[in-house]
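Of the protein chains in this complex, all but one are displayed in their positions.
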Amino acid sequence: MTSSWTFAWRNIWRYPRRTILTILAIAFGAGLLVFSIGLQLGQYDLMIQNSVRIYHGLLQVQKEGYQDEPKMRSSIANIRELGEQLRQATGIEAITARANGFALVSSATRTYGTLIVGVEPKLEERVSSLPGVIKDGHYFSAVDAQEVLIGRSLARNMQLSVGDELTILGTGRDGSVAATILPVVGIYESGSRELDRNMVQMPLATFQDVFSMQGHGHALVIYHKDVKQLEVFRVQIQQQISKHNTLTVLSWDEIQPGLKQMIELDYSSGWMMYIVLVVVITFSILNTFLMSVLERTREFGIMLALGYRPFDIGRLVMLEALILTLIALTIGTAIGFAINLYFYIYGLSFSGMDELAKMYNMPSTITPQLSLQSIFMGPAVILIFTLLAALYPALRIRLLQPVVAMRKI
Amino acid sequence: MTMVVSCKHVTKTYQQGPVEINALTDINLDIKRQDFICLSGPSGSGKSTLLNMIGGLDEPTSGEITVDGERIDLMNKSQLATMRLNKIGFVFQAYNLIPVLTAQENIEMVMQMQGVARQQRNQLSSEILQEMGLAGMEQRKPSELSGGQQQRVAVARAIVGEPSLVLADEPTANLDSHNAENLLDQMRHMNEEHNMTFVISTHDPMIMERAGRLIKLHDGQIIDMIDQNHR
Partner (left out) sequence: MNSFHLLISLAWRNLWRNHRRTLVILFAMVLGVWAMIFTAAFMRGMSLQIVDDTIENMTGHIQIHAPSYLDDPVIEHSFSSANPLLSRSLQSTEITAAAYRIRVPAVVASERESIGLVMVGIDPDDEGQLSFIQSSIIEGHYLKDASEPGVIIGRKLAERLETRLGKRIVLMTQNNKNEIADRGFRIVGIFDTDLEAVEIGYVFLTRNLAAKLVGVTDDVSEIAIKVSDLKRLDEVVEGLRQQHPELDIKAWYELQPISKLMVDLYDSFHLVWHLIVFLAMGFGIVNTLLMAVFERTREFGLFQALGLKPGFILGQVWVEALMLLILGLALGNGLAWVSVLATGEGIDVSAFAEGMEMANLSNIIPFVIVGQDLLLANSVVFVLGMLTGLYPAWRAAHLVPADAITRI
């Protein structure tokens, strides 16, 4: 059917100006959608990556109920052994145990209440990027070192520097007083407000000692750089812990529901705008399709007289719309893709948005996502809408009466 | 006697691709007041070109055209428009009327642009419609009028502003002989009773027959000029 393609092609270029304006409208929409969807998805990827990478991990094994009510007593017994068992059984290397507590911490001049976290020094490095962002001092010297690490903001608020001593006063797992004095050996800067301002880290062994944990901890944190592998790992780990029926596996979006919801909210409100825009564009170009049928009434009358079926003419009109839309989508998608490719290589940074970036745990430089989804989803939606728009005039052709149609001018 | 129109050595050449076409060659023509002139000749002989030239719709390549003593070949677009508005009435072969306006509005349109007061406009348009035998058609849109009626409205519009000159380009081409004769009667009537000057290009032998002067064109040149007034 080469001839019908040629025929359609020639009809499209009967009014070049009109065709070009129509192509521009569709291409503009497609380019815009490709660009902004790519940017949005890229931003989400980075937000997730960041939050997973810095501290929270991809998955966590916790006692049931701990996520909602993080209490000292909702703990996992023999947590280090369980971690080791999981590492061996699943083959995932990046699994580490943590214990969390709350205490009053005092420097010589200041007292604050903060989160205290016990970590396994060697293993923590595989899971969290925090050990890599020590700006002053050094990381824990041994797995049971009597040392603490604090965040930059907390150090400033408490007027502490490396080498100063920190008094910790809290409540142990058994309700006893947990008190100790430990030196600050390192100060980290993660870029996350929450972690930099409100957390003190110490080796897990030390933590268990101070807070009378007796081998207990609160979470096993599992990291993997590929978020897509999440479900595979979840299943593997679920199998391993099934004999401990009070344990549960949580994924990053359950650990940080806010992040997930913020992304969903942003994405769905983005799509609401896109759909409105696509509908505006559709109606904006509907006249082109409509006129291409209305002003050719006479021509169609002749075609009907020559023995064409209304269906054939309808198909021709649809084919014209399809070719036109595909040309436009190709141009628009190519431009959108080119812009995203540029920012993919050079990065897109918002000036003066560092603060906002920190608050939402995202980098101030955004790299758009380049994936089949980010590139083709927008244009696909436009294609559907434009073809729906072309359907109306194409269906009108069925109403044509050859003799009446031919008499029209 | 002053001339309404005077053409001196008017020549028009078109460039069509590499070929140069002589549409008009050295036309000399004087039109007096109350003339009723018929331009005839085969297609492509230059009738319409000459008519357009006199009406200021087209510029001569060389030569002078004077309308009411003014050199229109020297005018700019805006001056030409004003000249047409005030001095010339046009009647074309078809599509003479603005489709969205009624018969009466079409007639009043030119007067409206000339700044004639509403009451006077209404009166004049009613009178002319009456005179053209179109009484009762005032509120009809062009699409609701027959071809003959449309052309009569066009003539009415052309003459209502009492222009110095009415130019008609094949006004009867799309009419049957009855309507054509009717239209011609009206034009002659206006010519004789209201002293109006008409230049009509046509193939129609009936018009040629009844014209005051018959000018025959061929290949852009005047080949014959017959005065029939005193026949």
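Here the chain labels run A and B in written order, and each chain numbers its own residues starting at 1.
The working rule: a contact is a pair of C-beta atoms (placed from the backbone, for glycine too) under 8 Å apart; a residue touches a chain by one contact, two chains touch by 3 or more.
This one's a predicted model, so the numbers in the text were calculated from it and none came from an experiment.
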Residue of A:R10, A:K71 or A:R398 touching the missing chain in the full complex: A:K71
Chain not shown: contacting residue from B:P18, B:G69 or B:P99: B:P99
Positions on chain B contacted by the hidden chain, ascending: 48, 52, 55, 57-58, 77-78, 81-86, 88, 90, 92-96, 98-101, 105, 109-110, 112-113, 115-116, 118, 157
Hidden partner chain, residues of chain A it touches: 15, 17-18, 21-22, 24-25, 28-29, 32, 69, 71-72, 102-104, 106, 108-115, 156-157, 159, 170-171, 198, 257-265, 273, 276-277, 279-288, 290-291, 294-295, 352-353, 355-356, 359-360
